[in-house]
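One structure follows; several queries about it will come next.
The complex appears here minus one protein chain, its other protein chains still in place.
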Amino acid sequence: MKKIFAIILSAMLLLSMTACGGGGEKEAETIKVGILGPHTGELAVYGLAVRYGAEMYFKQVNDAGGVNGKMIEVVNYDDQGDATMAVTGFTSLVDDGIVALVGEVTTGNCRAVVDEAYPINMPMVTASATATSITYDEETKTVFKNVFRTCFIDAYQGSKMADFASKELGAKKAAVLYLSGDDYTQGLAEAFEAQCKEMGVEVVAKEAFSKGDKDFNAQLTTIMAANPDVVFLPNYYEDDGMIVTQARALGIKCTLLGGDGWAGIEKYASAADLAGCYYASAYAAGSTAELKAFEEAFVAAYGEDYLNMFAATAYDAAMVVVEGLKAAEAKGAKAGEEDYKQAVIDGIDQNAGNVKGITSPSGYKFDEYNNPEKDVVIMTIKDVEGVPTPTYHMNY
Amino acid sequence: MSTLSLIIKQIINALQLGSIFALIALGYSMVYGIIRLLNFAHCDIIMVGAYISWYFMTNFANMPYLAVAAAIFGCTLLGVAIEKVAYTPLRGSPRISLLITAIGVSYLLENTAQLWLGAAAKSVPPFFKVTTLSFMGLSVSTTSVVTIAVVTVSMTALTLLVQKTKMGRAMRAVSEDSQTAQLMGTNINATISFTFAIGSALAGIGSVLYCCAYNQASPTMGSMLGLKAFVAAVLGGIGSIPGAIVGGFVIGLTEVFVSSIGLSTWKDAVVFLILIIVLLVKPTGLLGKQVNEKV
Amino acid sequence: MDKIVPTPSTGIIPERDLGKPAVLEAMHLGIDFGGLTAVDDFTITVAPTEICGLIGPNGAGKTTVFNLLTNVYQPTRGSILLQGRPTQGKSVYEVNKMGIARTFQNVRLFKDMTVEENVLVGLHNEMNYSVFSAFTKMPKYFKQERAAHNKAMELLSIFDMESMASSRAGSLPYGAQRRLEILRALATDPCIILLDEPAAGMNPNETEALMQNIKKIRDTFKIAIMLIEHDMNLVMGICEGIAVLNYGKIIAKGTPAQIKSNPQVIEAYLGNRGESDA
Partner (left out) sequence: MKTRKNLPLIVKYLIVAAVYALFLLAGNLLIKNKVIGLYYTKVLMVVAINMILAVSLNIGTGYLGQLPLGSAGFMAVGAYASAIFMRKVPIDPKLIFPVGIILGGLVSGLFGLIIGLPALRLKGDYLAIITLGFAEIIRIVILNIDKALGITLTYGAANLKNIPKTTTFTNAFIWVFIACFLIKAMMNSRHGRAILSIRDNEIAAESCGINLTFYKTMAFVVYAFFTGVGGALYAGYLGILNPSGFGFAKSIDILVIVVLGGMGSMTGSVISSAVLTIVPELLRAFSDYRMIVYSLLLIIVMIFRPTGLMGTKEFNPRGIMDFFMGRKKRKEER
């Protein structure tokens, strides 16, 4: 038995030495901001988009002289999409002395981090966690005042798309095919269904699939038999690309709708199949000069693999963070003290209107639950000489 | 759509899905039959095949035959290489070591692909123009027709190979009793490699069909597919060719049936439940043979 | 239990066993493997302290008989009585508890365990402390473990193996492994022990010693022993009765002298030598 303890003891010793060695003096000149998310593994597409988007803005701020003359130092932590590592990673960042966090990326891990961040009042802005529960806990009726986000909440775009289907497309019968077991897709599907009822649109089929599924013919056949006017596909672009292709092959000809998870779908289905579909988005790619500049700079720095919606919202998230930092610096608070963090939060709360984000040019406005109030952009996909091209349709 | 045509449509869906499962299940079944190894890496061979298809179809879009040939050849080569490098040194080791090695190979392939090609799925351009055939009021996509046809041909060819050729006889002999087969002058190593080659070639065909039907290649695409195909193989009776086919179709039918009655989220659970029940009632699977352990 | 006077398997009941119930009775045992009859109409009775032999050419079904007697295979036909109790439908471990123990043709030791531990596994059912006692290290645990340890050492002393007690069983020389397997079987406190080719791979000196030890075991533990062996010196030297098996059927039973002169036996051995006695 003793053997085990001896080993644990020596492991501890080793650890404590590393811990001592690691904790050096903090540079007073920089402001540390953490970026936390999956930078490797299956979810790296989202995690790296967030990381690069945010890093790009911080770099631009530094190039322009920093905040209050101080440089922003980005501390990255890769949690590999694992909840355990997200929590240890967050504490690691806190130990490193960050004053604000961009992240986490996925809802589940983000909420795990929020549970850690709320008690210590660490300001955090997520660019991609869309569930209501990130900023508001229904059970305890707590609003997490330290948490902000630059993306929509699930319910918002789900119900917007139902409105759109009913009012703009005149749909009377709708169907839904969503990924079960994912809070994002499930949240959108439920909000869509609820709003359909409100609008008097009959939901004739609500089908689900599981993660990793590739064959949707069975569900699509059921949907086809119900003969809907629109089919809502609130999933991620890879899955939905496949669904669109299979639906068309099967003979489903009606209009297909999607949520902001569709950004990037044009690479995964043909122009003929996608033409005439609509999806909700936080912004219309390339529609403004700022967006164009962002996209060009992003591709130049990181390639186009990670240029998706989250890169843009992360860029905005970084902007929001910097707005908070400015306020804190203006107040003369000292990094590492409680006041500083509160000052950042207050700064974001009060001054977010000044943040002319690329996905929200009219400035950010946070409601009582810290969710941004911004327009949904409806995109449509056009067949431009055989190339599927997402095109701005309307603000909604 | 009338109820009848709906049912027929779903049956066609089940046949398409089931035939892909059956094709992959065959690979598992053959390898298991010959060296009693649950080849976890088999499904990742399909993944590699899909990436090869993707590479050739994006770079040489007008030569789909080249892509097909490359995928099948690449998979065959990979399968044999895995067998030589990872499994041959372990012949005679406990089965658990072999199984863990197989898991290791599977993880290695997946993670290498992820690191090298990124976690995002690659879209594979269509091999042929997909149209919808209308037939007596039924619409069937050409993909389904091609899939079912190719799988039927492959199965027939394989059955002939195993039943009628010398190599097929050697394969059966080795899976029956490798020691005796060796005494009778069968070249065990060659036979095992050949089995891996055939199984992997089938995986190559499977990967092409997969890309036709689902037009995407991603690093983890094989894991669930492989697991289901393995379930199909076990369900039908591992080591048996008709068993793999039956198992594949049973799984396909089950999935489609469960999905079509609106319980698609429980689909995987139902598949595993059926597996567990079958194994408990008949541990050798539906068409498997009882093998007495030598004491 | 009714007193059964054993029908001699071998033409002879040892005098000391006269009037005592048989320890093992197999009646019309048979088993088919996929339509192929491996053993048929196997009938034998073993007296309480008899040493009997089961011989026959390779592939005659001798090991299959052992597997049937220990319920490793469930017989297709026939029945087995062990100390008068039927073993039908019982699992292998239950049959062992009823009093039958065995060794294997290709030694099956617990290779990664020590020699002593191998014997202790045999003594498993000698102890009865619960998992809970083991968790909490109750006095009962220590008492029984100590007793088992002593018993194991005592058994090891039969073959002078005490010094090897803490060696890994797999590292023993072949002959010692065979002996250890016998001790392990003995540890389960059987009334009959089945030895499958105990002298395989031994030199004449070792075989001679083994013969003495088999007798010693029978005399000390007062148990019956049935053995499969190809070494005719051993079989003829210690068996009181012999049954000869060919093509799954008993072709002769009797004393060693009777067997030696049986024309059928001679034919079975000589006639088949070229093909199967490889």
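Should a chain be cited, it is by its letter among A, B and C, assigned in written order, with residues numbered from 1 in that chain.
The definition used in the following text is that a contact is a pair of C-beta atoms (placed from the backbone, for glycine too) under 8 Å apart; a residue touches a chain by one contact, two chains touch by 3 or more.
All values derive from a computational prediction rather than experimental measurement.
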item	value
Chains shown that the absent chain touches, full complex	A, B, C
Omitted-chain contact residue, chosen from C:A47, C:V65, C:L120 or C:A268	C:L120
Contact residue for the chain not shown (choose from C:R184, C:R218 or C:K253)	C:R184
Touch criterion as defined above, residue of A:D63, A:E139 or A:E368 at the omitted chain	A:E139
Chain C residues that touch the omitted chain in the full complex	70, 72, 91-93, 96-97, 101-102, 104, 108-113, 117, 120-125, 127, 129, 131, 133-137, 141, 144-146, 148-149, 166-168, 170-171, 184-185, 187-188
Chain not shown, touching residues in chain A	1-9, 11-12, 14-16, 18-20, 22-23, 39-41, 77-78, 80, 82-84, 87-88, 91-92, 94-95, 107-108, 111-112, 115, 131, 133, 137, 139-140, 180-183, 186, 210-211
Chain B, residues in touch with the chain not shown (by the definition above)	32, 36-38, 86, 89-90, 93-101, 103-108, 110-112, 114-115, 223, 227, 230-231, 234, 265-266, 268-269, 272-273, 275-276, 279-280, 283, 293, 295
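What we mean here is this: only the chains that are shown with their structure count from here on.
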item	value
Innermost chain by mean C-alpha position	B
Inter-chain centre distance, chain A versus chain B - centres from mean C-alpha coordinates, in Å	37
In chain A, residues with contacts to at least two other chains	none
Of chain A, residues touching chain B in the complex	41-45, 180-181, 207-210, 212-215, 217-219, 221-222, 224-225, 227, 238, 241-242, 245-246, 249-251, 267-270, 305
Chain B residues within the chain A interface of the complex	1, 6, 9-10, 13-14, 16-17, 114, 118-121, 123, 126, 130, 132, 139, 141, 143, 210, 213-216, 218-221, 223-225, 255-256, 259-260, 262, 264-265, 267-268
